[in-house]
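All protein chains but one are shown at their positions in the complex.
Our next item is chain A:
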Amino acid sequence: MNIPVTPFMWLMAFLPIIVLLILMLKFKWGATEAAPVGLIIAIVTGLCFYKADVRLLAAESAKGFWSALVILIIIWTAVLLYQVGNEANAYQVIRNGLKKFLPNELLLVLAIGYVFTSFLQGITGFGVPDAVGAPLLIGIGVNPLWAVVLPLFGESWGNTYGTLAAAWDALAMSAGLTQGTGDYLMTAFWTAAFIWFWNAVSGFAVCWFYGKGKAIKKGFPAILLLSAIQGGGELLLSQINTTLSCFVPACVSLIAILFLGRTRFYGEEWCVEDSPIMNRQHTEKENIQESTDMTLLQAFVPYILLSVITLAVLLIKPLNTVLNQVALGLPFPETVTGYGRVNAASDCYSPIRPFTHAGMFLFLSAVIGLIYYRKKGWIKKDGVKKVFVNAISMTMPSGISVIGLVMMSKVMDGTGQTIVLANGIASVLGKVYVLLAPFIGLLGTFMTGSNMSSNILFGGFQATTANLLNVDASVVLGAQSAGGAVGSTIAPSKIILGTTTANILGQEGEVIKKIMPITLTGTAIIGIIGYLLTMI
(Lines give C-alpha, C1' and ligand atoms only; values in the text may rest on other atoms or scores of the structure.)
Protein backbone atom coordinates (compact mmCIF):
# COMPACT_ATOMS: atom_id res chain seq x y z
CA MET A 1 0.00 0.00 0.00
CA ASN A 2 1.48 3.36 -1.00
CA ILE A 3 -1.07 6.02 -0.17
CA PRO A 4 0.72 9.38 0.07
CA VAL A 5 0.41 10.63 3.65
CA THR A 6 0.33 14.36 2.90
CA PRO A 7 -1.45 17.15 4.82
CA PHE A 8 -4.02 17.37 2.01
CA MET A 9 -4.79 13.64 2.06
CA TRP A 10 -4.97 13.76 5.87
CA LEU A 11 -7.45 16.64 5.72
CA MET A 12 -9.57 14.82 3.15
CA ALA A 13 -9.66 11.76 5.43
CA PHE A 14 -10.60 13.93 8.39
CA LEU A 15 -13.34 15.77 6.47
CA PRO A 16 -16.20 13.25 7.00
CA ILE A 17 -15.54 13.19 10.76
CA ILE A 18 -15.28 16.96 11.19
CA VAL A 19 -18.41 17.57 9.10
CA LEU A 20 -20.31 14.98 11.17
CA LEU A 21 -19.24 16.69 14.40
CA ILE A 22 -20.08 20.20 13.14
CA LEU A 23 -23.52 19.15 11.92
CA MET A 24 -24.36 17.45 15.21
CA LEU A 25 -22.75 19.88 17.66
CA LYS A 26 -23.06 23.29 15.96
CA PHE A 27 -26.17 22.88 13.82
CA LYS A 28 -27.88 20.38 16.16
CA TRP A 29 -28.70 17.91 13.40
CA GLY A 30 -29.80 14.50 14.63
CA ALA A 31 -27.60 11.53 13.76
CA THR A 32 -30.31 10.28 11.36
CA GLU A 33 -29.60 13.29 9.13
CA ALA A 34 -25.89 13.88 9.89
CA ALA A 35 -24.60 10.33 9.43
CA PRO A 36 -25.71 10.02 5.77
CA VAL A 37 -23.92 13.31 4.99
CA GLY A 38 -20.71 12.01 6.61
CA LEU A 39 -21.09 8.81 4.59
CA ILE A 40 -21.51 10.66 1.28
CA ILE A 41 -18.43 12.80 2.00
CA ALA A 42 -16.39 9.66 2.80
CA ILE A 43 -17.59 8.14 -0.50
CA VAL A 44 -16.68 11.25 -2.50
CA THR A 45 -13.21 11.56 -0.94
CA GLY A 46 -12.68 7.84 -1.49
CA LEU A 47 -13.63 8.14 -5.17
CA CYS A 48 -11.85 11.42 -5.92
CA PHE A 49 -8.67 11.21 -3.84
CA TYR A 50 -8.12 7.64 -2.63
CA LYS A 51 -8.55 5.93 -6.01
CA ALA A 52 -11.41 3.67 -4.91
CA ASP A 53 -13.84 2.43 -7.56
CA VAL A 54 -17.62 1.95 -7.31
CA ARG A 55 -17.22 -1.82 -6.87
CA LEU A 56 -15.03 -1.36 -3.77
CA LEU A 57 -17.33 1.32 -2.34
CA ALA A 58 -20.38 -0.90 -2.94
CA ALA A 59 -18.64 -3.81 -1.18
CA GLU A 60 -17.66 -1.69 1.83
CA SER A 61 -21.19 -0.25 2.03
CA ALA A 62 -22.68 -3.76 2.04
CA LYS A 63 -20.18 -4.79 4.74
CA GLY A 64 -21.23 -1.72 6.71
CA PHE A 65 -24.92 -2.68 6.48
CA TRP A 66 -24.18 -6.24 7.62
CA SER A 67 -22.07 -5.01 10.58
CA ALA A 68 -24.76 -2.45 11.46
CA LEU A 69 -27.34 -5.24 11.58
CA VAL A 70 -25.57 -6.65 14.64
CA ILE A 71 -26.11 -3.33 16.46
CA LEU A 72 -29.68 -2.93 15.14
CA ILE A 73 -30.68 -6.33 16.50
CA ILE A 74 -29.50 -5.17 19.92
CA ILE A 75 -31.36 -1.86 19.62
CA TRP A 76 -34.62 -3.56 18.64
CA THR A 77 -34.45 -6.24 21.32
CA ALA A 78 -33.32 -3.75 24.02
CA VAL A 79 -36.21 -1.47 23.05
CA LEU A 80 -38.51 -4.51 23.19
CA LEU A 81 -37.23 -5.27 26.72
CA TYR A 82 -37.85 -1.66 27.68
CA GLN A 83 -41.39 -1.71 26.19
CA VAL A 84 -42.24 -4.87 28.18
CA GLY A 85 -41.24 -3.14 31.42
CA ASN A 86 -42.96 0.08 30.41
CA GLU A 87 -46.27 -1.61 29.53
CA ALA A 88 -46.27 -3.45 32.86
CA ASN A 89 -45.44 -0.22 34.78
CA ALA A 90 -42.34 -1.94 36.14
CA TYR A 91 -40.23 1.23 36.09
CA GLN A 92 -42.48 2.96 38.63
CA VAL A 93 -42.12 -0.08 40.87
CA ILE A 94 -38.32 -0.09 40.41
CA ARG A 95 -38.14 3.60 41.21
CA ASN A 96 -40.20 3.38 44.39
CA GLY A 97 -38.65 0.09 45.48
CA LEU A 98 -35.06 1.24 45.06
CA LYS A 99 -35.92 4.47 46.84
CA LYS A 100 -36.96 2.43 49.89
CA PHE A 101 -33.77 0.31 49.65
CA LEU A 102 -31.50 3.27 48.87
CA PRO A 103 -33.04 6.38 50.44
CA ASN A 104 -29.93 8.36 49.49
CA GLU A 105 -30.79 9.67 46.02
CA LEU A 106 -27.13 10.04 44.94
CA LEU A 107 -26.51 6.41 45.83
CA LEU A 108 -29.64 5.44 43.89
CA VAL A 109 -28.37 7.27 40.79
CA LEU A 110 -24.94 5.64 41.20
CA ALA A 111 -26.52 2.21 41.71
CA ILE A 112 -28.19 2.32 38.29
CA GLY A 113 -26.00 4.71 36.27
CA TYR A 114 -22.58 3.60 37.51
CA VAL A 115 -22.88 0.11 39.00
CA PHE A 116 -25.77 -1.75 37.32
CA THR A 117 -24.66 -0.54 33.88
CA SER A 118 -21.16 -1.85 34.66
CA PHE A 119 -22.68 -5.21 35.56
CA LEU A 120 -24.52 -5.32 32.21
CA GLN A 121 -21.34 -4.26 30.38
CA GLY A 122 -19.48 -7.08 32.10
CA ILE A 123 -21.79 -9.73 30.68
CA THR A 124 -23.22 -8.37 27.44
CA GLY A 125 -21.74 -5.04 26.29
CA PHE A 126 -22.65 -3.98 22.72
CA GLY A 127 -24.49 -0.92 23.97
CA VAL A 128 -26.98 -2.91 26.08
CA PRO A 129 -26.13 -0.95 29.28
CA ASP A 130 -26.88 2.32 27.46
CA ALA A 131 -30.12 1.04 25.97
CA VAL A 132 -31.35 -0.52 29.23
CA GLY A 133 -29.88 2.00 31.70
CA ALA A 134 -31.58 5.09 30.25
CA PRO A 135 -35.22 4.01 30.90
CA LEU A 136 -34.32 2.74 34.37
CA LEU A 137 -32.86 6.14 35.27
CA ILE A 138 -35.89 7.93 33.80
CA GLY A 139 -37.99 5.66 36.01
CA ILE A 140 -36.28 7.08 39.12
CA GLY A 141 -36.86 10.65 37.96
CA VAL A 142 -33.67 11.46 36.02
CA ASN A 143 -34.15 13.88 33.15
CA PRO A 144 -34.03 11.92 29.80
CA LEU A 145 -30.90 13.72 28.47
CA TRP A 146 -28.96 12.88 31.64
CA ALA A 147 -30.45 9.39 31.69
CA VAL A 148 -28.50 8.87 28.45
CA VAL A 149 -25.31 10.60 29.66
CA LEU A 150 -24.86 8.76 32.97
CA PRO A 151 -24.80 5.14 31.67
CA LEU A 152 -22.30 6.15 28.98
CA PHE A 153 -19.90 7.12 31.77
CA GLY A 154 -20.90 4.27 34.05
CA GLU A 155 -20.24 1.46 31.60
CA SER A 156 -17.26 2.90 29.71
CA TRP A 157 -14.60 1.43 32.04
CA GLY A 158 -15.94 -2.02 31.21
CA ASN A 159 -15.48 -1.74 27.44
CA THR A 160 -12.09 -3.43 27.20
CA TYR A 161 -12.44 -6.33 29.66
CA GLY A 162 -16.24 -6.49 29.58
CA THR A 163 -18.26 -8.87 27.41
CA LEU A 164 -15.87 -11.47 28.79
CA ALA A 165 -12.83 -9.50 27.54
CA ALA A 166 -13.79 -9.49 23.83
CA ALA A 167 -12.07 -6.14 23.13
CA TRP A 168 -8.95 -7.18 25.05
CA ASP A 169 -8.70 -10.41 23.04
CA ALA A 170 -9.05 -8.33 19.86
CA LEU A 171 -6.14 -6.10 20.96
CA ALA A 172 -3.97 -9.08 21.85
CA MET A 173 -4.72 -10.68 18.47
CA SER A 174 -4.09 -7.59 16.36
CA ALA A 175 -0.89 -6.62 18.26
CA GLY A 176 0.47 -10.17 18.16
CA LEU A 177 0.55 -10.70 21.95
CA THR A 178 0.75 -14.28 23.17
CA GLN A 179 -1.18 -15.16 26.32
CA GLY A 180 0.98 -15.57 29.40
CA THR A 181 4.08 -13.80 28.03
CA GLY A 182 5.70 -10.79 29.73
CA ASP A 183 4.50 -8.39 27.00
CA TYR A 184 0.93 -9.73 27.32
CA LEU A 185 0.83 -9.28 31.08
CA MET A 186 2.49 -5.82 31.02
CA THR A 187 0.04 -4.63 28.33
CA ALA A 188 -2.87 -6.01 30.37
CA PHE A 189 -1.46 -4.23 33.43
CA TRP A 190 -1.12 -0.80 31.78
CA THR A 191 -4.51 -1.14 30.07
CA ALA A 192 -6.21 -1.86 33.40
CA ALA A 193 -4.24 0.87 35.17
CA PHE A 194 -5.30 3.55 32.69
CA ILE A 195 -8.88 2.27 32.84
CA TRP A 196 -8.87 2.41 36.66
CA PHE A 197 -8.06 6.12 36.42
CA TRP A 198 -10.98 6.59 34.02
CA ASN A 199 -13.29 4.50 36.20
CA ALA A 200 -12.68 6.87 39.14
CA VAL A 201 -13.15 9.92 36.88
CA SER A 202 -16.48 8.49 35.66
CA GLY A 203 -17.76 7.94 39.19
CA PHE A 204 -16.88 11.48 40.27
CA ALA A 205 -18.33 12.82 37.03
CA VAL A 206 -21.70 11.22 37.87
CA CYS A 207 -21.57 12.84 41.33
CA TRP A 208 -20.63 16.21 39.82
CA PHE A 209 -23.48 16.12 37.32
CA TYR A 210 -25.91 15.21 40.11
CA GLY A 211 -25.02 17.96 42.56
CA LYS A 212 -21.58 19.48 41.94
CA GLY A 213 -19.37 19.98 45.04
CA LYS A 214 -22.05 18.93 47.52
CA ALA A 215 -22.55 15.60 45.77
CA ILE A 216 -18.81 15.01 45.30
CA LYS A 217 -18.36 15.44 49.07
CA LYS A 218 -21.26 13.08 49.85
CA GLY A 219 -20.30 10.54 47.23
CA PHE A 220 -16.54 10.56 47.88
CA PRO A 221 -16.37 7.50 50.18
CA ALA A 222 -18.74 5.52 47.94
CA ILE A 223 -16.76 6.28 44.79
CA LEU A 224 -13.47 5.45 46.52
CA LEU A 225 -14.82 2.07 47.58
CA LEU A 226 -16.61 1.27 44.30
CA SER A 227 -13.64 2.36 42.17
CA ALA A 228 -11.25 0.31 44.31
CA ILE A 229 -13.48 -2.71 43.70
CA GLN A 230 -14.13 -2.09 40.00
CA GLY A 231 -10.86 -0.57 38.74
CA GLY A 232 -8.57 -2.09 41.34
CA GLY A 233 -10.25 -5.47 41.07
CA GLU A 234 -9.93 -5.37 37.29
CA LEU A 235 -6.21 -4.49 37.55
CA LEU A 236 -5.61 -7.42 39.88
CA LEU A 237 -7.60 -9.92 37.83
CA SER A 238 -6.01 -8.76 34.55
CA GLN A 239 -2.87 -10.53 35.72
CA ILE A 240 -4.76 -13.76 36.49
CA ASN A 241 -7.73 -14.17 34.13
CA THR A 242 -8.66 -11.40 31.69
CA THR A 243 -11.99 -13.07 30.77
CA LEU A 244 -13.57 -12.34 34.15
CA SER A 245 -11.56 -9.26 35.11
CA CYS A 246 -14.48 -6.90 34.51
CA PHE A 247 -17.44 -9.14 35.29
CA VAL A 248 -16.35 -10.26 38.78
CA PRO A 249 -15.53 -6.75 40.11
CA ALA A 250 -18.79 -5.45 38.58
CA CYS A 251 -20.78 -8.13 40.47
CA VAL A 252 -18.95 -7.37 43.72
CA SER A 253 -19.58 -3.63 43.32
CA LEU A 254 -23.33 -4.34 42.86
CA ILE A 255 -23.38 -6.11 46.22
CA ALA A 256 -21.19 -3.41 47.78
CA ILE A 257 -23.52 -0.56 46.87
CA LEU A 258 -26.48 -2.35 48.46
CA PHE A 259 -24.43 -2.73 51.66
CA LEU A 260 -23.45 0.96 51.46
CA GLY A 261 -27.16 1.76 51.52
CA ARG A 262 -27.34 0.10 54.93
CA THR A 263 -24.56 2.24 56.49
CA ARG A 264 -25.30 5.21 58.72
CA PHE A 265 -23.71 7.65 56.25
CA TYR A 266 -25.88 6.55 53.33
CA GLY A 267 -28.81 4.93 55.13
CA GLU A 268 -30.93 8.07 55.52
CA GLU A 269 -32.90 10.10 53.00
CA TRP A 270 -30.67 12.60 51.27
CA CYS A 271 -30.89 14.48 48.01
CA VAL A 272 -29.84 17.68 46.27
CA GLU A 273 -33.21 19.37 45.84
CA ASP A 274 -32.20 21.52 42.88
CA SER A 275 -30.17 18.80 41.16
CA PRO A 276 -29.91 19.72 37.45
CA ILE A 277 -30.31 16.11 36.35
CA MET A 278 -33.51 15.29 38.23
CA ASN A 279 -37.01 15.96 36.93
CA ARG A 280 -38.85 16.70 40.22
CA GLN A 281 -42.24 17.30 38.58
CA HIS A 282 -42.09 13.93 36.81
CA THR A 283 -41.17 12.14 40.05
CA GLU A 284 -44.08 13.61 41.99
CA LYS A 285 -46.56 12.87 39.20
CA GLU A 286 -45.45 9.26 38.87
CA ASN A 287 -45.69 8.76 42.65
CA ILE A 288 -49.42 9.43 42.44
CA GLN A 289 -49.98 7.17 39.43
CA GLU A 290 -48.47 3.90 40.70
CA SER A 291 -51.01 1.37 41.95
CA THR A 292 -49.86 -2.20 41.40
CA ASP A 293 -49.14 -5.27 43.50
CA MET A 294 -45.85 -5.89 41.67
CA THR A 295 -42.84 -6.28 43.99
CA LEU A 296 -39.37 -4.88 43.29
CA LEU A 297 -38.02 -8.36 42.56
CA GLN A 298 -40.83 -8.99 40.06
CA ALA A 299 -40.10 -5.66 38.35
CA PHE A 300 -36.51 -6.83 37.81
CA VAL A 301 -37.54 -10.23 36.37
CA PRO A 302 -36.55 -9.43 32.76
CA TYR A 303 -33.09 -8.20 33.91
CA ILE A 304 -32.56 -11.20 36.17
CA LEU A 305 -33.46 -13.41 33.21
CA LEU A 306 -31.02 -11.45 31.02
CA SER A 307 -28.17 -12.02 33.49
CA VAL A 308 -28.94 -15.73 34.00
CA ILE A 309 -29.37 -16.53 30.29
CA THR A 310 -26.23 -14.59 29.32
CA LEU A 311 -24.04 -16.18 31.97
CA ALA A 312 -25.37 -19.67 31.25
CA VAL A 313 -24.68 -19.42 27.53
CA LEU A 314 -21.32 -17.70 27.81
CA LEU A 315 -19.81 -19.63 30.72
CA ILE A 316 -21.12 -23.18 30.24
CA LYS A 317 -18.55 -24.29 27.66
CA PRO A 318 -20.39 -27.30 26.12
CA LEU A 319 -23.57 -25.23 25.70
CA ASN A 320 -21.57 -22.34 24.27
CA THR A 321 -19.79 -24.62 21.81
CA VAL A 322 -23.05 -26.16 20.54
CA LEU A 323 -24.85 -22.84 20.19
CA ASN A 324 -21.84 -21.23 18.48
CA GLN A 325 -22.04 -23.74 15.61
CA VAL A 326 -24.61 -21.64 13.73
CA ALA A 327 -22.94 -18.67 12.06
CA LEU A 328 -24.43 -16.42 9.37
CA GLY A 329 -22.07 -14.29 7.30
CA LEU A 330 -21.80 -12.85 3.79
CA PRO A 331 -19.12 -13.70 1.19
CA PHE A 332 -17.01 -10.83 -0.18
CA PRO A 333 -14.26 -10.95 -2.81
CA GLU A 334 -10.97 -9.09 -2.48
CA THR A 335 -11.02 -5.43 -3.50
CA VAL A 336 -8.06 -3.10 -4.08
CA THR A 337 -7.75 0.67 -4.41
CA GLY A 338 -5.53 2.38 -6.99
CA TYR A 339 -2.99 2.98 -4.20
CA GLY A 340 -2.80 -0.72 -3.37
CA ARG A 341 -4.96 -0.73 -0.25
CA VAL A 342 -6.19 -4.36 -0.13
CA ASN A 343 -9.45 -5.47 1.48
CA ALA A 344 -9.10 -9.22 1.89
CA ALA A 345 -11.68 -11.68 0.58
CA SER A 346 -13.88 -13.47 3.07
CA ASP A 347 -16.19 -16.49 2.75
CA CYS A 348 -18.10 -15.54 5.89
CA TYR A 349 -17.65 -11.87 6.70
CA SER A 350 -18.39 -10.75 10.27
CA PRO A 351 -20.44 -13.83 11.16
CA ILE A 352 -23.50 -13.34 13.32
CA ARG A 353 -23.89 -16.24 15.73
CA PRO A 354 -27.61 -15.89 16.46
CA PHE A 355 -27.78 -18.21 19.49
CA THR A 356 -24.89 -16.60 21.39
CA HIS A 357 -25.61 -13.04 20.28
CA ALA A 358 -26.54 -10.41 22.90
CA GLY A 359 -29.72 -9.75 20.88
CA MET A 360 -30.89 -13.32 21.47
CA PHE A 361 -30.42 -12.95 25.24
CA LEU A 362 -32.36 -9.69 25.17
CA PHE A 363 -35.12 -11.16 23.00
CA LEU A 364 -35.60 -14.22 25.19
CA SER A 365 -35.60 -12.08 28.36
CA ALA A 366 -38.16 -9.73 26.82
CA VAL A 367 -40.48 -12.52 25.59
CA ILE A 368 -40.32 -14.56 28.81
CA GLY A 369 -40.81 -11.34 30.80
CA LEU A 370 -43.81 -10.50 28.60
CA ILE A 371 -45.36 -13.95 29.15
CA TYR A 372 -44.77 -13.65 32.92
CA TYR A 373 -46.29 -10.16 33.20
CA ARG A 374 -49.23 -11.22 31.01
CA LYS A 375 -49.91 -14.22 33.26
CA LYS A 376 -49.83 -11.97 36.30
CA GLY A 377 -52.25 -9.56 34.63
CA TRP A 378 -49.86 -6.58 34.59
CA ILE A 379 -49.96 -6.51 30.78
CA LYS A 380 -53.42 -6.63 29.20
CA LYS A 381 -54.27 -8.60 26.02
CA ASP A 382 -54.04 -5.55 23.71
CA GLY A 383 -50.77 -4.58 25.42
CA VAL A 384 -48.90 -7.47 23.81
CA LYS A 385 -49.33 -6.15 20.25
CA LYS A 386 -48.61 -2.61 21.48
CA VAL A 387 -45.25 -3.74 22.89
CA PHE A 388 -44.04 -5.10 19.52
CA VAL A 389 -45.45 -2.25 17.41
CA ASN A 390 -43.91 0.39 19.69
CA ALA A 391 -40.55 -1.41 19.62
CA ILE A 392 -40.43 -1.32 15.82
CA SER A 393 -41.60 2.32 15.61
CA MET A 394 -38.97 3.37 18.13
CA THR A 395 -36.13 1.47 16.42
CA MET A 396 -36.45 2.51 12.78
CA PRO A 397 -35.25 6.14 12.97
CA SER A 398 -32.10 5.11 14.82
CA GLY A 399 -31.61 2.26 12.34
CA ILE A 400 -30.73 4.63 9.50
CA SER A 401 -28.24 6.59 11.61
CA VAL A 402 -26.47 3.44 12.82
CA ILE A 403 -26.28 2.12 9.25
CA GLY A 404 -24.88 5.48 8.07
CA LEU A 405 -22.21 5.61 10.78
CA VAL A 406 -21.02 2.05 10.38
CA MET A 407 -21.01 2.33 6.56
CA MET A 408 -18.95 5.54 6.89
CA SER A 409 -16.40 3.78 9.07
CA LYS A 410 -16.19 0.81 6.66
CA VAL A 411 -15.78 3.07 3.60
CA MET A 412 -13.06 5.10 5.37
CA ASP A 413 -11.24 1.94 6.40
CA GLY A 414 -11.65 0.16 3.05
CA THR A 415 -10.36 3.14 1.04
CA GLY A 416 -7.36 3.67 3.37
CA GLN A 417 -8.56 6.95 4.88
CA THR A 418 -8.48 5.64 8.45
CA ILE A 419 -4.90 4.46 8.25
CA VAL A 420 -3.83 7.78 6.70
CA LEU A 421 -5.37 9.57 9.68
CA ALA A 422 -3.37 7.46 12.13
CA ASN A 423 -0.16 7.48 10.06
CA GLY A 424 -0.31 11.24 9.68
CA ILE A 425 -0.44 11.80 13.41
CA ALA A 426 2.47 9.43 14.06
CA SER A 427 4.77 10.65 11.29
CA VAL A 428 4.47 14.32 12.23
CA LEU A 429 4.96 13.93 15.96
CA GLY A 430 7.76 11.41 16.50
CA LYS A 431 7.95 10.18 20.15
CA VAL A 432 5.49 12.91 21.13
CA TYR A 433 3.03 10.65 19.26
CA VAL A 434 2.61 8.70 22.51
CA LEU A 435 0.66 11.70 23.85
CA LEU A 436 -1.91 11.09 21.10
CA ALA A 437 -1.94 7.27 21.24
CA PRO A 438 -5.13 7.17 23.37
CA PHE A 439 -6.77 9.64 20.98
CA ILE A 440 -6.27 7.14 18.16
CA GLY A 441 -8.07 4.52 20.25
CA LEU A 442 -10.77 7.10 20.97
CA LEU A 443 -11.07 7.90 17.26
CA GLY A 444 -11.55 4.23 16.44
CA THR A 445 -14.37 3.82 18.96
CA PHE A 446 -15.94 7.15 17.99
CA MET A 447 -16.16 5.95 14.40
CA THR A 448 -17.19 2.35 14.93
CA GLY A 449 -19.01 2.47 18.30
CA SER A 450 -16.93 -0.42 19.55
CA ASN A 451 -13.76 -0.66 21.64
CA MET A 452 -13.24 -4.08 20.06
CA SER A 453 -13.37 -2.66 16.52
CA SER A 454 -11.02 0.19 17.51
CA ASN A 455 -8.53 -2.36 18.83
CA ILE A 456 -8.83 -4.43 15.66
CA LEU A 457 -8.39 -1.32 13.47
CA PHE A 458 -5.46 0.23 15.31
CA GLY A 459 -3.89 -2.39 17.58
CA GLY A 460 -1.40 -3.57 15.00
CA PHE A 461 -0.65 -0.04 13.86
CA GLN A 462 0.00 1.17 17.44
CA ALA A 463 2.33 -1.76 18.16
CA THR A 464 4.28 -1.22 14.93
CA THR A 465 4.61 2.53 15.47
CA ALA A 466 5.75 2.05 19.09
CA ASN A 467 8.47 -0.36 17.96
CA LEU A 468 9.61 2.00 15.16
CA LEU A 469 9.83 4.88 17.64
CA ASN A 470 11.62 2.64 20.18
CA VAL A 471 9.10 3.25 22.99
CA ASP A 472 7.46 0.73 25.34
CA ALA A 473 4.71 -0.90 23.22
CA SER A 474 2.82 -2.19 26.30
CA VAL A 475 2.21 1.40 27.46
CA VAL A 476 1.14 2.51 23.98
CA LEU A 477 -1.20 -0.46 23.55
CA GLY A 478 -2.62 0.15 27.03
CA ALA A 479 -3.29 3.76 26.04
CA GLN A 480 -4.90 2.58 22.77
CA SER A 481 -7.42 0.33 24.52
CA ALA A 482 -8.07 2.75 27.39
CA GLY A 483 -8.62 5.54 24.86
CA GLY A 484 -10.98 3.24 23.03
CA ALA A 485 -12.92 2.59 26.24
CA VAL A 486 -13.11 6.32 27.00
CA GLY A 487 -14.16 6.98 23.40
CA SER A 488 -17.25 4.83 23.87
CA THR A 489 -18.79 7.70 25.86
CA ILE A 490 -18.95 9.87 22.74
CA ALA A 491 -19.53 7.23 20.05
CA PRO A 492 -22.65 8.39 18.18
CA SER A 493 -23.80 4.85 17.37
CA LYS A 494 -23.76 4.03 21.11
CA ILE A 495 -25.40 7.29 22.11
CA ILE A 496 -28.24 6.52 19.70
CA LEU A 497 -29.03 3.36 21.70
CA GLY A 498 -29.64 5.53 24.75
CA THR A 499 -31.50 8.35 22.96
CA THR A 500 -33.76 5.76 21.31
CA THR A 501 -34.89 4.06 24.54
CA ALA A 502 -35.03 7.43 26.32
CA ASN A 503 -37.28 8.70 23.50
CA ILE A 504 -35.08 11.71 22.72
CA LEU A 505 -33.77 10.67 19.32
CA GLY A 506 -32.22 13.69 17.60
CA GLN A 507 -30.48 15.02 20.72
CA GLU A 508 -27.26 13.09 20.20
CA GLY A 509 -25.35 16.36 19.76
CA GLU A 510 -26.56 17.62 23.14
CA VAL A 511 -25.41 14.40 24.78
CA ILE A 512 -21.95 14.65 23.21
CA LYS A 513 -21.65 18.29 24.36
CA LYS A 514 -22.20 17.26 28.00
CA ILE A 515 -19.65 14.46 27.82
CA MET A 516 -16.91 15.69 25.50
CA PRO A 517 -15.01 18.05 27.87
CA ILE A 518 -14.52 15.31 30.46
CA THR A 519 -13.77 12.67 27.84
CA LEU A 520 -11.14 14.70 26.02
CA THR A 521 -9.51 15.82 29.29
CA GLY A 522 -9.40 12.25 30.61
CA THR A 523 -7.88 11.02 27.35
CA ALA A 524 -5.27 13.80 27.40
CA ILE A 525 -4.27 12.84 30.96
CA ILE A 526 -3.89 9.20 29.89
CA GLY A 527 -1.70 10.42 27.03
CA ILE A 528 0.47 12.52 29.35
CA ILE A 529 0.90 9.65 31.84
CA GLY A 530 1.72 7.28 28.97
CA TYR A 531 4.26 9.70 27.50
CA LEU A 532 5.99 10.17 30.87
CA LEU A 533 6.11 6.41 31.40
CA THR A 534 7.80 5.90 28.03
CA MET A 535 10.37 8.60 28.85
CA ILE A 536 11.50 6.86 32.05
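Assume a residue touches a chain if its C-beta (ideal position, glycine included) is under 8 Å from a C-beta of that chain, and two chains touch if they have at least 3 such contacts; residues count from 1.
Simple rule for what comes next: contacts and distances are computed from a predicted model.
Missing chain, UniProt protein name, picked from "Trk system potassium uptake protein TrkA", "Ion-translocating oxidoreductase complex subunit A", "Lipoprotein" or "Spore germination protein B1": "Lipoprotein".
Remark: the omitted chain is touched by one listed residue; of A:Y91, A:F332 or A:F461 this is A:F332. Touching the missing chain, out of A:T181, A:Q239, A:T321 or A:S393, is residue A:S393. The missing chain, though absent from the display, is touched by one residue of A:M24, A:L39, A:V206 or A:I352; that residue is A:L39. The chain omitted from view is touched by exactly one of A:I3, A:A59 or A:M412, namely A:A59. Mapped onto chain A, the footprint of the missing chain covers residues 29, 32-34, 36-37, 39-40, 43, 54-55, 57-59, 61-62, 65-66, 330-333, 392-393, 396-397, 399-400, 403-404, 407.
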